[in-house]
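Apart from one protein chain that is not included, each protein chain of the complex appears where it belongs.
Right after this comes chain A.
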Amino acid sequence: LAHGAGGKASGTLIDAVFVDAFRNPELERLGDAAVVGVGDARLAFTTDSYVVSPLFFPGGNIGDLAVNGTVNDLAVSGARPQHLSAGFVLEEGFPVADLRRIVDTMAAAAAAAGVQIVTGDTKVVQRGKADGCFITTAGVGLLDRTVVLDAGAARPGDVVIVSGPIGDHGVTVMLARGDLDVESDLVSDTAPLHSLCAEILDVGGDGVRVMRDATRGGVATILNEIAGASGAAVVVDEAAVPVRAEVMGAAELLGIDPLYVACEGRLVAVVAPDRADAVLAAMTRVPSGAGAAVIGRVADDPPGLVLLRTAFGGTRIVDLLVGDPLPRIC
């Protein structure tokens, strides 16, 4: 089960099974989206499956996750999202009213992101063979920029920016399960990031080295991918990381680090130092980047690691988690 947590276990599973079987250069890049040529056009192409419990939560439902997630994978690849497909696996007896709510949400999310859902499929499975509703979306986007975005492109001196407060989605969903005696006004951060990405690229140009949307595994997982791929260090200033008080409170209660908590509408951008101010200013002008902040820098040492500088000047390694975090302190 740990293989879905977005950390190292899922990385190992992907390497061991899928990359091996399907081997090709574009897959091996393991980007958010693949880049394929069709005639003269360069297209970004991606797919993702969505499972979430509960299906409905404050700020959204599985429907907007499915649209925004695929839109965002295309957008952070530098593409303009165009067309989506949607596949549904429904458990027998799933209420039609719930399905309608989900589909309406998807339509609204697609309209907001400026994409069309142009094809789809539905399967119903026996009761108990699925948990209500699973959705798979795929999407294509047009890559009409020349910029090359790659997690390995980060280099010492670059500035690391996050587009807003982290962990809202993960905590919201956890609280929505209703097990915890915690009052909260939190809502999911699910949002399309196409305008934000376009703004970053317009202003940052080829000073934009990396854009990644932080989903499962949170910002910490993205930062580790960047450090691992570039062989550089990513040094994060704990005090600079935007976290809402409610998210911090819930994370403390649960003993987890907000850096590992899932987001559904946040991205991490690594930008050359001379473009950082302009990019940050541009991001804050877009609603989905209103809470953007510089959280750290890329350094040369120690290679491949993410470090967190704590409030009192200490330093700690923020590693890629292998699975569900069990306590390590004695």
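We adopt the following convention: contacts are C-beta pairs under 8 Å (C-beta built on N, C-alpha and C of every residue); 3 or more make two chains touch, one makes a residue touch a chain; residues count from 1.
Definition applied: contacts and distances are computed from a predicted model.
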Which of the following names does UniProt give to the chain that is not shown: "NitT/TauT family transport system permease protein", "Carbamoyltransferase", "Purine-binding chemotaxis protein CheW" or "Cytochrome c domain-containing protein"? "Carbamoyltransferase"
Selected from A:A107, A:V147 or A:L254 as touching the chain missing from the view: A:L254
From the list A:G87, A:P156 or A:P325, which touches the chain that is not on show? A:P325
Can you work out which residue in A:A111, A:L180, A:A240 or A:A290 touches the chain that's missing from view? A:L180
Mind pulling the chain A residues that touch the left-out chain? 174, 177, 179-182, 252-256, 302, 305, 307, 312-317, 319, 321-323, 325-330
